[in-house]
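Here's a structure for you.
Left out: one protein chain. Kept in place: all the others.
A and B label the chains in the order they appear, each numbered from 1.
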Amino acid sequence: MIAEALTLSAVLFAIGVIGVLTRRNAIIVFMCVELMLNAVNLSFVALSKLYGATGQVFVIFVMTVAAAEAAVGLAIIISIFRHQESVNLKDINLLRG
Amino acid sequence: MLQAPTPTGHPLSDTVAQFVWLLPLLPLLGFVLNGALSLKAAAKIGPSDPSANGHDHGDAHSDGAGAAVHHTEADHDDSHISHDDHPVVRHRYAGLVSLIGPGVLVLAFGLAVAIFTAMRSVDMAQPFVDTLFRWMPVSDMRIDVALQLDPLSMVMVLVITGIGALIHIFSVGYMQDDPGYPRYFAYLNLFVFFMLLLVLGANYPVMFVGWEGVGLCSYLLIGFWFSDKANADAGKKAFIVNRIGDFGFLIAMFLLFANTGALDFAGIAANIDKLPAGGAVVTAICLFFFLGCTGKSAQIPLYIWLPDAMAGPTPVSALIHAATMVTAGVYLIARSSLLFSMAPVASLTVALVGGLTALFAATIGLKQWDIKKVLAYSTVSQLGYMFVGVGVGAYTAGVFHLVTHAFFKALLFLGSGSIIFAMHRAYHAAHNHSDDAQDMRNMGGLKKYMPVTWVLMWVATLAIAGIPVFSGFVSKDAILGAVFERAQGSTLASSALLGIPGSTILYIVYAFGLAAALLTAIYMTRMMLYTFHGPNRTGAGAEASLREAPWIMTGPLVVLGVLSAVGGWLNLPEFLPLGPQGVFDKWLEPVVGDATTRIAAGGGALAPSTEQALIGTAVAIAIAGIAIAVVRLKPAALVPKKNSPEATGFAKVLEHKYYVDEAYDKAIVQPVVNGSKYILWKGVDVGIIDGLFVNGAALFARAAGWMGSQLQSGQIGTYAWVLVLGVIALLGAFARVH
Partner (left out) sequence: MQNEFLPLLYSFHFYLFGLIAIAAALAFVTRKSPVAAAMWLVVTMFALAALYVMMDAQFIGVMQVLVYAGAIMVVFLFVVMLLNLGHPSEISDMRGKWGRIFGGFVGLALLAEVLTLTRNPMDLRLIVPAIPASVNATGGIIGNVAGSLFHDYLLAFELTSVLLLIAIAGAVVLGKKRNANS
């Protein structure tokens, strides 16, 4: 089961990557990142069956950090939206130069 | 000047000969001083522009149309003349220059005579080499700047300094009103310096320095009145054509060094057994040297610059295009007699080309109207004779003809200079600025007005035609006799050139020589007839002002006239028991004796009866030539140039010098120019270098910059891409590890 779980995790991760590369809406890209984190969580949980509780502990941490990150990130996106009325990645290029 | 101690052990070591380095130094000093004066004057009053005094020297008329633009004959009317209309200011330093310029030459000649006297009382079996300083020590090779005194170089030094001094004195009068007076003498002195280096060099590189230097000075002096483009073009043409010859000289030097390991004459003689006699290498070396000679000494195919060189002042033509520079080729072959005697094929080539040139140039001279052009082609033709001489191994005969030719050709040129000077004065007095002062059709009957010049030029004409006992007869006869003698039996006769047996070629060369002698007599007499005899065609106004040139110009003429007449005494042949026999031959024997013997091996001296027959033939031809000219040419039938009809038929071909310049232009110059323009310029320079390398580099930088800028585009999507690709790459690296 563990091997299949790891494979599933890899597939979900790849789907997340495809989403990041393909989409231009900032919020959807963000959600794809969450998908990638979930895939990794699955990996940890699967391997915790082998290596003990540490895996699950780490999953708790990942979730916590994901929550914090989502809060801050969405706050940033809101403030960008206030600035230029669009969350299209093409328009968010103030890091230019 | 750094000086190594003069070599001991040579009989000349403690004599005046140890000052041989002073010989080239004196003219160099003259160049520096005159040059400084020229620049100093220029700083004050502006450049010594040939047209500074308002006179236009720019009527570069070509006699007979048809020359291509690139080879416009620059018959430049030289000599700026003063007359009443506008006062001409003589150059402010003219007096000083008149003292320095000829002065250093006279001093050099004095020194040369002193050294010569010392040499006469000493056994000169070995040359006296004075090493001045080390020049190029490179591993095994060691080239020094060294001067060599031996009979051959002494002969050349005497000719150069002696006739040079006479011409310098002549120039004082001829160039007296030219604004570029000090510049002229500076260049002339520089020329003498280089020429002395050429003949005094103890190795080929020093000779080459002189060789190139005289080419440079020739360019400077031909284009002396450079504000007229045709003159500048003539200078360029001379230099560029000479360069082709220089390339041959260089290749020969390289081959020589590669095979013998030495470039000085003594070293080459010591290592000569490394070169198999008659082999391909020696022949190649000699042929490449001869290529240099065809350039410098105006033989076929590179003679084309010499007629154009008449654009320079007449004394320049006398000095460097008659007496000295063009004889450098003959000197080279005489100096390399050891090599040429080992390569019969090369010697045959030299003789054949020389003979062909002699005849070819003589035919062209028949139909030239500019007096200087006649003399120019005559020079080419006589140079051909000299090459015939050294080609058949009669080195002393060739060099002797060099010396006598220097006498009478310098006399002819300076005489024509006097004529042109007088014609100019006459035209200016008559305010005639359109007629050509150099064209024979505008002259005629000048013997009434310039009797001294008339007599002297007849002396020279008789000499060049080969009338006994003038100098030209002795030298020309020696050459023709030698050709016949070799044809009967020698290493040359036994070998073959391109399949044709050597003896046949030599007989052909002999025939060419006779024909050229006939034509020489004809065209020289023609020149004299049209210039001095018959009615005068200068025009009534000008005719009254014709008079003899001042004594400063006629003086040197007299000296040269005497030399032309009695020069033959230097090398009297056996059938003329008028004095000591063969002095010149004996003098040069230590230098060229071995080579002469080697070439003549296999044959014997001519039977006295044969010799007399040959001499008789030569004399008969000379007299016949003069007679033909006198009988058939009617000076009275000539009209001034502006009214003269255009030539037709074969005469036109001759007048246009067989259209050789035009042929060269179409065959060589135009393809090179077009090739340069379309391939080298538009193709390589604009397309590849500018387009590909310069603009391409800029484009590449811009593209690289654009690519780099994409890294900082601020586009998060791009960043994500790069990130993922980086991850894949890193994982790929791990995959390799497994």
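Here is the rule we use: a residue touches a chain if its C-beta (ideal position, glycine included) is under 8 Å from a C-beta of that chain, and two chains touch if they have at least 3 such contacts.
Computed from a prediction, not measured in an experiment: that's the story for all the values here.
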item	value
Chains in view that touch the one left out, judged over the entire complex	A, B
Contacts of chain B with the absent chain, listed as residue ranges	717, 721, 724-725, 727-728, 731-732, 734-735, 738
Absent-chain interface as seen on chain A, which is shown	1-8, 10-19, 21-25, 27-28, 30-32, 34-35, 38, 41-42, 45-46, 48-57, 59-61, 63-72, 74-79, 81-82, 87-88
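By our rule, only the chains that are shown with their structure count from here on.
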item	value
Chain centre separation in whole Å, for chain B relative to chain A (CA means)	93
Residue ranges of chain B touching chain A (in the complex, touch as defined)	712-717, 720-721, 724
Chain B-touching residues of chain A, taken from the complex the two chains share	17, 20-21, 24, 26, 29, 89-90, 92-97
